[in-house]
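Yeah, one chain of the complex is gone here, protein chain that is, but the others are all in their spots.
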Amino acid sequence: MEALEAVLLGVPLTLLVTGASLSIGVVLGVPLVMGLRSRNMPIRSACRYTVNLLRGIPAIVWLFIIYFGVSIGAFQFDAISAAIIGLGLISAAYMAEIYRGGISAVHAGQWEAGHALGVSDWTTFSRIVGPQALRVSIPSMTSYAISLIKDSSIASTIGVTEIVFFTTQDARSGGGGLTVYLLAAAVYVAMCIPLGLLSRKLDSSLRKKVSR
Amino acid sequence: MSFITDWLDWFPTLFDGLLLSLQITGLSLLLGLPVGLLLAVFASSRNALVRGICVGVVEISRGAPALVVLQLFYFGLPSTGITLSSFTAGFAALALTTAAFTSEILRAGLQAVPAGEIEACQTLGVSRLDTLRFVVIPQGLRIALPALMGFAILIFQATSLCFTIAVPELLSQAYSIGSSTFKYFSVLALAGLLYAAVTIPATWLVGVTEKRMSRHLTLAH
Partner (left out) sequence: MDASQRAQPMVSLRGVSKNYGERTIFSDVNLDVSPGEVMAVIGPSGAGKSTLLRCINFLEEPTSGQITLGGRTIRAGEGVSGRDVQALRRKAGMVFQHFNLFPHMSVLDNVSFAQMRVLKRSREDANKRSLALLDRVGLADFAGSYPARCSGGQQQRIAIARALAMDPEVMLFDEPTSALDPEVGLEVLAVMKELASDGMTMIIVTHEMGFARDVSDTLVVMADGKIIEHGDPRQILSEPNHDRTRLFLRAVLGR
């Protein structure tokens, strides 16, 4: 029972880190995908390199760089901010790719229809293609959110007191190490189940809409 | 430009770490993929118990963060009397994660094999086992290849988690250099670039494979 308490103690910060970095990703992903689709070559390649580096370097390395590596004068990030910024930037890269997939899934005819009606590129994007792309992206976004809940556990390595932090603490101090970890696993599974159900439901309802 | 001389100094140590990371990746895949294939095949077993066990194993090991599985193997198992070295714990945990995730990828690949070919086997009197072995698995593997390669990249990145159980892989090496020189940014950046030097070309290769596969598949129909 004590073990369960220890594990549950970490839930608020797990949710905070996940929620905050997901929000950053969802928002920053938009300019990033626009950069990826830009007709301006330097902007396009700069965004491509950014996305590749963000996705190509393990999250834990990013967190270490931000937490241990960045010091501006006497300023250093505290662990929670470092975790949120690091995971948020990585999420932005993944979101940009998800949005890109969504945009290319929207039929090219939609762009043409916009052009034929004399609507500007921006309006076509924001009013016609964007909303459809977002709808197509939602299942991938939910599954990314699920993996982000799990990846947020990495924040424990820089001392954020989320689930794994307390779990390890308890396992090292107490006796029955295995139980705490199994409990931690169960808590993660339990947190992911609602999102998994949601994604499955969204997926099938979207499929119906598309196949109609 | 002192960081250049630093980088040159550190490079051999970090490179050793990188080799260890790659080694853990290879072992995890070598052990995890066959188990993943078994799980994928038995997940569509006609026996409800077998199916249930497979789905259970897969869901739990996919549902828990790799970090938890890793620490469970290293810090948790000793309480049951099983003590693994950090290296063994590391690749065993990543192999389990590999098995769980690849079983889903492989299942999707196996299901993508056209039902008509399986019917053709039935009408030819080919046994279920032979149908799996000669028709479904070879094609399913091929269909799943790009996704499997993509997953291999993720597992390579996940080897960095072995830092937490003191396996001297790339990140551990960088961190220990950082803690003795306090040049965290510089050494971690170099480590990051070494990771990227593997993952970015590998991602590109996945893209190429994907394109080639889709060309083959359209040719076949």
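Each chain gets a letter, A and B, in the order it is written, and its residues are counted from 1.
The rule is simple: a residue touches a chain if its C-beta (ideal position, glycine included) is under 8 Å from a C-beta of that chain, and two chains touch if they have at least 3 such contacts.
Not measured: the values here are computed from a predicted model.
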For the chain not depicted, the shown chains it touches: B
Residue of B:V135, B:M149, B:L193 or B:M213 in touch with the missing chain, whole complex considered: B:V135
Contact residue for the chain not shown (choose from B:A120, B:A166 or B:A197): B:A120
On chain B, residues whose C-beta touches the chain left out of the figure: 114, 116-117, 119-127, 130, 134-135, 138-139, 142, 216, 219-220
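The definition used in the following text is that only the chains that are shown with their structure count from here on.
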Distance from the mean Cα position of chain B to that of chain A, given in whole angstrom: 20
Chain A-touching residues of chain B, taken from the complex the two chains share: 59-60, 63-69, 71-72, 75-80, 157-158, 160-161, 163-164, 171, 174-175, 178, 184-186, 188-189, 191-193, 195-196, 199-200, 203
Touching residues (chain side chain A, partner chain B) in the complex: 52-53, 55-62, 64-65, 68-70, 150-151, 153-154, 156-157, 164, 167-168, 171-172, 175-182, 184-185, 188-189, 192
